[in-house]
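The structure follows.
Of the protein chains in this complex, one is absent; all others appear in place.
Think of it as A and B in the order they're written, each chain with its own count starting at 1.
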Amino acid sequence: MTGVSDVSVSLLPRHPWTAFCVRRSARLVLSLGVVLTASFAMIRLVPGDPVRAALGVDAPPALVAARRHQLGLDQPFLAQYRHYLGGLLHGDMGASLITGTPVAELVRTRLPATLDIALPAFLVTLAVALPCGLVAAVHTRDGRRPRAELAFTAVTAGLASVPDFVLAAGLSALLAVGLELLPVAGTAGAESFVLPVLALSLAPTAVLARVVRVEALKVLAEDYMRTARGKRLSPARRYLRHAAPNMATAALTVAGSLLPAMIAGTVLVEKVFAWPGIGSAMAQSVVAQDYPVVQAMVLILGTTVLLAGLLVDGLLALLDPRSAIREM
Amino acid sequence: MTALTLCQVTVRYDGPHGPVTAVDGVSLDIPAGTTVGLVGESGSGKSSLARAVVGLTPLSGGRIILDGREVGGRTVRARRHLGRRVQVVFQDPDTALDPRMTVRQTLEEAATAFRRLDRRARSERVAGLLDLVGLDPRLADRLPRQLSGGQRQRVAITRALAVEPDVLIADEITSALDVSVQASVLNTIRRLQRQLGLSMLFIGHNLPAVCYVSDVVAVMHRGRIVETAPTTALLRDPQHPYTRALLTSVPILNAPPPGEPAAPALPALPALPALPDEKLS
Partner (left out) sequence: MSVPTRSRRSLPSSPLAWVAATMLASLVLLALAGPLVWGAAADRPDPSAVLQGPSAAHPFGTDNLGRDLLARVLTAARPSLLLALSATLLGAAGGVVLGASTAVVGPRTRRWLATLINLLLAFPALLVALFLAVVLGAGAGGALFALAVASVPGFARLAQTLAAGVSGTDYLAAARVLGLRRHRLLRRHVLPNIAEPLLLSTTMAAGTALVALAGLSFLGLGVQPPAYDWGQLLNQGLDRVYAQPLPALAPGLAILYAALTFQLLGEVLAGSAARRAHAPQSPPTAPLPATLPAPLPVPDGPAGDDHVLQDHVLQVEDLTIELPTPAGVIRPVRGVSLSLRAGEIVGLVGESGSGKSLTALALAGLLPEHARVGRRTHRLLGADLTAMTRKERHHHLATGLAVIFQNPASALNPSLRIATQLTEAIRTHRGASRTEAAAQAEAALRRVALPPSLLRSRPHQLSGGQRQRVMIASGLMVRPALIIADEPTTALDVTVQRQITELLSDVRRDTSAAVLFISHDVALVAGLCERVLVMYAGTVVESLPADRLATATRHPYTRALVESVPDLTADRDRPLRTVEGGPPDPLAPAAGCPFQPRCPHRRHRCAEDVPALTDLDPGHRVACWYPLPAPAKATAS
């Protein structure tokens, strides 16, 4: 629809690609600003005294004061903000209230673990949903095979409504404990990835497959598909060469909107599998009210989501320059 | 006396490659009681002009003068002032009427937009309006999807007439209709001209249809008006090459069969300027 800087259209470069990049970066910067400010403001917005809450009521006042000072909570607001941003620039994200470990250290060890399941989950989603949706569309177009359509709708609706953390718990009970097939928790070897990735990707796969089917039905009903039929091209050529490229944009747009949800989903799924990633760190520190850690995790997850969005938009712009540039 | 005057009206949009000038300094007079036709091909800026005149699209330049007073501004007040005097009917019979309102509700909303009417007066007004455009009063309680395309367009015309405007702008109102249905809408327009003495700007791309209802015809090409002349004069003696190209391209039913020479009255088709990409007007 619109970019951040639509309002100042006349200031933008004329070349559509340049304009696209400028607008997209402007939007990224603004969103990053929101994330930074939100994560900064979080500690200050928490009701009561966050330090006291984290350390408990019987913590010695000296310790509380020291931690408050460490967090800079005793300084004026703007100075705190400047301090916070300055710290971030040097990779300083504060330290855990409880253990005292630097948060940056925590992020360094945990972020890769999260990406290790989030990215494969995304790829699995794409790899399964795209062909499934296309095949389902080809077989159910023009109201053919109403039973198959009903089955597809019912099954995907069912799968799409399975909450990832419930699935995670169920999977670990069934496969890991009940059947002792796969590791229950932790990151020991390739098999340990199976369950978290499955838990993260099942519902998004169902959602995406449905969207792909609907998009494919639209494309199959287009005039140019009739033209292709008129040329009596082989089905493979019609579906792969003529139909598939025209649904890529829509499919990728939806997939792109699923990616952030998937990243957010790691919080719950990692907790179930005790996966040593950002998500489980966040879940633990939320319960322990270890706000500096929560703050950093919000910042990291938020930024990851924004970068993922940028990646998808860039890809879309490459694939389908006209629509992407128009969309901005 | 002049009802509506457009003076150097310009409309620009922001396109991906910078501003696009859709209407480029158009000046046009619509004298009271006459119908001015505006023909042009797709993308020539006809609809942008219509929307600008009724305040739906901001003017980038120029003035709109109604009875010697400039109108305009994008406040609700300015729009109400304009709406009382100038009404518009659009192209698409599918979206012309709110799908959830009956004909009666639609007409009552319009009839009470600028004046108060009690219940009785309202239903009399609705019946009178339907009668005016030759629609069966029993249609009043139908929903738009229960009407045919031609009936919908006639209800849309009625809605515009309900506020008793001085000027009616008809933007391609028959383009989406079949010819036999178009004929009934054109007949309705002709009858209204005679009964109400309406001033009208009749926009279209179908030259014969526009000429049939217009006293004066203006030809629009790429945002500019290239020629304005009384209908008969324009048909007899077109001045601008584009007008001539348009005239020779119109298929004519009574034309001699293929192989025989074309009607001598019409000049040969001149070389056309390269036409730009169609844009939706």
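Simple rule for what comes next: a contact is a pair of C-beta atoms (placed from the backbone, for glycine too) under 8 Å apart; a residue touches a chain by one contact, two chains touch by 3 or more.
Because the structure is a prediction, the values reported are computed rather than measured.
Within the full complex, the chain left out of the display contacts the shown chains A, B. Although one chain is not drawn, the whole complex shows that of B:Leu28, B:Leu49, B:Leu192 or B:Ala209 it is B:Ala209 that touches it.
The omitted chain makes contact with just one of the residues A:Leu115, A:Val135, A:Ala228 or A:Leu315: A:Ala228.
Within chain B, the residues in touch with the undisplayed chain are 41-42, 51, 54-56, 58, 74, 76, 79-80, 82-84, 86-92, 95-101, 109-110, 113-114, 143, 145-148, 151, 156, 159-160, 163, 178-184, 186-187, 190-191, 205, 207-209, 211-213, 231, 235, 245-258, 269, 272, 275-278. In the full complex, the hidden chain is touched by chain A at residues 1-4, 6-7, 27, 30-31, 34-35, 38, 42, 45-48, 142-144, 150, 153-154, 157-158, 160-163, 165-166, 169-170, 172-174, 176-178, 184, 222-224, 226-234, 237, 241-242, 245-246, 260-261, 263-265, 267-268, 271-272, 282-283, 286-287, 291, 294, 298, 301-302, 305-306, 309, 320, 322.
Rule of thumb we're sticking to: only the chains that are shown with their structure count from here on.
A straight line joining the Cα centres of chain A and chain B is 51 Å long.
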